[in-house]
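Down below is the structure, laid out as structure tokens.
Every protein chain except one is present and positioned as in the full complex.
Right after this comes chain A.
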Amino acid sequence: MSCASGPGGGLRHPLRCREPWDEECEKEAVCVIMCASVKYNIRGPALIPRMKTKHRIYYITLFSIVLLGLIATGMFQFWPHSIESSNDWNVEKRSVRDVPVVRLPADSPIPERGDLSCRMHTCFDVYRCGFNPKNKIKVYIYALKKYVDDFGVPVSNTISREYNELLTAISDSDYYTDDINRACLFVPSIDVLNQNTLRIKETAQALAQLSRWDRGTNHLLFNMLPGGPPDYNTALDVPRDRALLAGGGFSTWTYRQGYDVSIPVYSPLSAEVDLPEKGPGPRRYFLISSQVGLHPEYREDLEALQVKHGESVLVLDKCTNLSEGGLSIRKRCHKHQVFDYPQVLQEATFCVVLRGARLGQAILSDVLQAGCVPVVIADSYILPFSEVLDWKRASVVVPEEKMSDVYSILQSIPQRQIEEMQRQARWFWEAYFQSIKAIALATLQIINDRIYPYAAISYEEWNDPPAVKWGSVSNPLFLPLIPPQSQGFTAIVLTYDRVESLFRVITEVSKVPSLSKLLVVWNNQNKNPPEDSLWPKIRVPLKVVRTAENKLSNRFFPYDEIETEAVLAIDDDIIMLTSDELQFGYEVWREFPDRLVGYPGRLHLWDHEMNKWKYESEWTNEVSMVLTGAAFYHKYFNYLYTYKMPGDIKNWVDAHMNCEDIAMNFLVANVTGKAVIKVTPRKKFKCPECTAIDGLSLDQTHMVERSECINKFASVFGTMPLKVVEHRADPVLYKDDFPEKLKSFPNIGSL
């Protein structure tokens, strides 16, 4: 905005600057102050020439030094702020080795063992989550400490790289709070990811002395490698009382459904190796086993498969002849052939994920990353995030005793389903496996969904890959249902000042048997609607709604007065539609309640010369839109038009005073994925005294404008949602050789 605010702008917005919250007004105010200060500065130089030259130079130098200094300081004040990330300024730079040491007395309390009967409504304190706004739980992380026993021997490694990443991810997320009193969930910084790196009793004691431990209520522990030799429990052995456990490798015996969260065992290879996505389709090997250290019995079974099916099965083991080194974990061998791991997984359609002593295996993550369909052979294993992920779509679970049948089981799967699974496997890895951050956030989301179920993420959002989410349509009116005729419809007439024509429309429409209410939207702010006594007397209630502004979108506002589901939008000059025609339109709407049902149809075409969409009102064999000068539709679309119209379409329509009908056609087609229904032969709205409308329709500029609308809307929607069809709806006996008086809708009107 310029300082000199033109009178034109003022005219268009006479109310501007009366409202202090108006952004534009604020800018104007700032501008005024700046102008004033400029004026004041003009006086400065006039002061100086009167002094002696020597002094003048002296003063000028002094002044400039001060000015320069001020500028420099100012720069320093504002400039560095943006460069220095808040992390460095706000967070201490310390070493893990410098964290405070806590000595645990040998007799400090130990929590109870985990309670297997825990559920959210028994062991979880939801009251703590009462403060949390926006249906989002708040998570607090305890400060890192180093725990030692009476003799100064550490209880565990202070923190692993992954657990540090995990806590960082939580801390950076929206879930995080540093206010312990507002937290709903507490995450100890005591690292229990791997049970083998810690001393069980002392770790438990360390947990028990946390400031808000309270029997572990609302505490969340992350563990990926539970159990230890010889029996390898499937859940963390550290006594933890009521704490929730996000564990990798749960079995049905230890998993508390709806309380614990089953998480993946993170594979560090995910970060090291970049496997580019490989498209689905047949691969070199049908089945591959790449795990090392398998039990000999399993290995025998797998090798038997290889003997039986030859080339298509590949069983790999660790390489014995390679020189020892860090790289050996990245190599696999079959006889003397050496393969790169995990790259070799991309060569296979199916990959065996067999349980070891533990049920959860990090290889699952590698397999998914390679887009290989995991064949999970681990009885009673609770697959990662099984509460929300549909593993049937991405994996094959085979009972251990069926291992010898694996090949035939896999072969019975149709190729198309296999490709679907390959895509799904890769998507699961990308969304929920690929980083510690992904694992942590998915875990918190699951817990969040339990606490705020009404705001929970749906099955589709968890499971559908982005491509499917984009392509699919979920019709808001999906239930096949024919509403009863008795409900009737509400006619909404948008009018400005054509009272005479309006009254004729009201009289005509009131003859339609199924009309249940008439709503006149009075869009003229300068004129009052006629007095009550002047309105036509009709058999149904007639209501007049006055609008605050003359906007086209007022026609599609979800007025409280609309009580029926069916709405007939009708212009105040549409008097040519017969009662039979309107009644039949309503009957058709009942059979297609999720569509726009209208009279004249229009079409969109791709203009190959101009390379853009074109609006077509010629009488063609196809239809993709109906005019809303008279159209039936479900009142829910009024809600969508007013509150959920994508982008700036609604304002655009109001500003251009055109194309509200095209916008409605786009909206309905986009949300339902269905075409409009054109009823009866009617091709145009022609009325005796308003030839101007038709003249306008034919007007070249009008057509150009309508085409522009289509192109604008298609770009906002990001797609062309309109569907082209070649049919229209007529009464069953329309133009049949049949006595007219026996027809239900004899008077169907003409073009």
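Keep in mind that, in the parts below, contacts are C-beta pairs under 8 Å (C-beta built on N, C-alpha and C of every residue); 3 or more make two chains touch, one makes a residue touch a chain; residues count from 1.
Everything below uses one rule, namely that contacts and distances are computed from a predicted model.
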Candidate names "Immediate early response 2b", "Exostosin-like 1", "Aldehyde dehydrogenase domain-containing protein" or "6-phosphofructo-2-kinase/fructose-2,6-bisphosphatase 2"; UniProt protein name, chain not shown: "Exostosin-like 1"
Given A:Val273, A:Ala304, A:Val338 or A:Ile413, the one touching the chain that is not displayed: A:Ile413
Which residue of A:Glu112, A:Asp150, A:Asp214 or A:Glu400 touches the chain not shown here: A:Glu400
Candidates A:Gly216, A:Pro342, A:Gly371 or A:Pro731 - the one touching the absent chain: A:Pro731
Contacting the left-out chain in the complete assembly, out of A:Val102, A:Met610, A:Val704 or A:Leu751: A:Leu751
Which residue of A:Ser108, A:Ser435, A:Asn524 or A:Thr620 touches the chain not shown here: A:Thr620
